[in-house]
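What follows is an incomplete set of chains from the complex, kept in their original frame.
Just so it is clear, A and B label the chains in written order, and each chain counts residues from 1 on its own.
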Amino acid sequence: MLSEIIRNVHVKHPIVHNITNYVTAADCANITLTVGASPIMADEPLEVSDVTSICDALVLNTGTISGNRLEAMLIAGTAANKKGIPVILDPVGAGVSSFRTEAINKLIAQVKPQIIRLNTAELKSLCLSTRNISGIDASNENITDNIITFAQRLSVQTHAVIGVSGISDIITDGTHTAVIHSGHSMMRRITGAGCMLSAVTGAFAAANSDRIFDAVTAAFAVYGKCGQKAYKEGIGTASYKNRLFDEMTNPDTEEAEIEYR
Amino acid sequence: MLSEIIRNVHVKHPIVHNITNYVTAADCANITLTVGASPIMADEPLEVSDVTSICDALVLNTGTISGNRLEAMLIAGTAANKKGIPVILDPVGAGVSSFRTEAINKLIAQVKPQIIRLNTAELKSLCLSTRNISGIDASNENITDNIITFAQRLSVQTHAVIGVSGISDIITDGTHTAVIHSGHSMMRRITGAGCMLSAVTGAFAAANSDRIFDAVTAAFAVYGKCGQKAYKEGIGTASYKNRLFDEMTNPDTEEAEIEYR
């Protein structure tokens, strides 16, 4: 499955519209190119509808959200829905502020993303409507049955495939659930590790829109495996990040361990 | 010629004002420093006139263009013209939206850039007033007589030196035309490869404003050669990008093959 999904990205070379934060925008564009797709980053409300209309997927990332960028996301989301292309939401920092939580809830309600990719702190904040005081970084919390239940509940509520990243990853469409044991703790020492996974998910979904659940699972599996292989003892953060990109350039698709529940 | 043009950058250490997109801004600043110039990235309309007035060139890049950034570009362009310093336009994504195309046409009409650096899809969109549905990335299209004709026509229309990057590069002032066979397909796998070339062109033009055509040709020649030398078989995208910067730090100026037509 993995090799076919990846090959589709390189063969179809889809264009992915990313409306994302200015911190990790370069990394998101680079990882999109690395996996064989073509990124466009544009967030001016006056042009996003035109831009989305030539694209094969839309990724919305709420890092450094602003009123203007939210407006752009809502317009682009409408264009994506009209064209019938997948929309991926990365609700970065859900719960860190009222403004951001309301923006995310508005995006879910109005744009109805096909995929939501988030970490455990963001998942809990969205499900329990609680304040997120742990910031924007992934925690080192283990995946528990509790987290799986939250993910399934959010999937049922939103009709989206939910991808939760953490020490283990969970992908669920409410009915089917996959758990992946991969990744590496060094991923929490580089900014944008989650954002980049959302960008990869967008690229994979763009080229495999007929099987979204598999596309998301493949994105998590490949990225997590590359995150593991990028590690070497005593490695510094810059070298680790470079190696992650290098691994993603020609990923090994044989080894992923996916546990279906 | 190349070595003298490059030396001028290191000796004069010009300051280059870049109004650019937030995706590749860091790469543009870093490549400007790498070739021996000093970048200022500033885009607040209320301050750009002051900033441009202490600079030696102005680079305008329309990636992630917004209404506000366009306003800043027009003000800075006026200040640059008043001071008589070179203005370089990189019309990123020309044709992907009506808003962007109009912004670019306005910049060409009002600011009258001395140099326009773009890829073949953008060139065709500007010359034929057609929609650009290939996104922002360079295509792998070969340079044809057709492309050369378009570049010469755009030069005559705008009075700018036109630099077109692709599998081969074309530089023309309408009368003289240089074709450079260099670069590498890996450059299309890293974001900002074109933006960085525009930044290098800005630095070279800033320190060699008495011979703009040669400065642009030198920028393309050096950058393309470094792009070739940065490649190694099986290299990943991050390593390739790092090696491109490293090659540009101390570029080999002996080897460029420039074909004048």
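By our rule, a residue touches a chain if its C-beta (ideal position, glycine included) is under 8 Å from a C-beta of that chain, and two chains touch if they have at least 3 such contacts.
All values derive from a computational prediction rather than experimental measurement.
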Given 2 placed chains, full-complex copy number: 3
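Simple rule for what comes next: only the chains that are shown with their structure count from here on.
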Averaged-CA centre spacing for the pair subunit B and subunit A, given as whole angstrom: 32
Footprint of subunit B on subunit A - complex, ascending: 15, 22, 25-26, 29-30, 33-34, 38-44, 46-48, 50-51, 54-55, 68, 241-250
Subunit A contact footprint on subunit B (complex, rising order): 21-24, 26-27, 63-67, 93, 96-100, 131, 133-137, 188-192, 234-239, 241-242
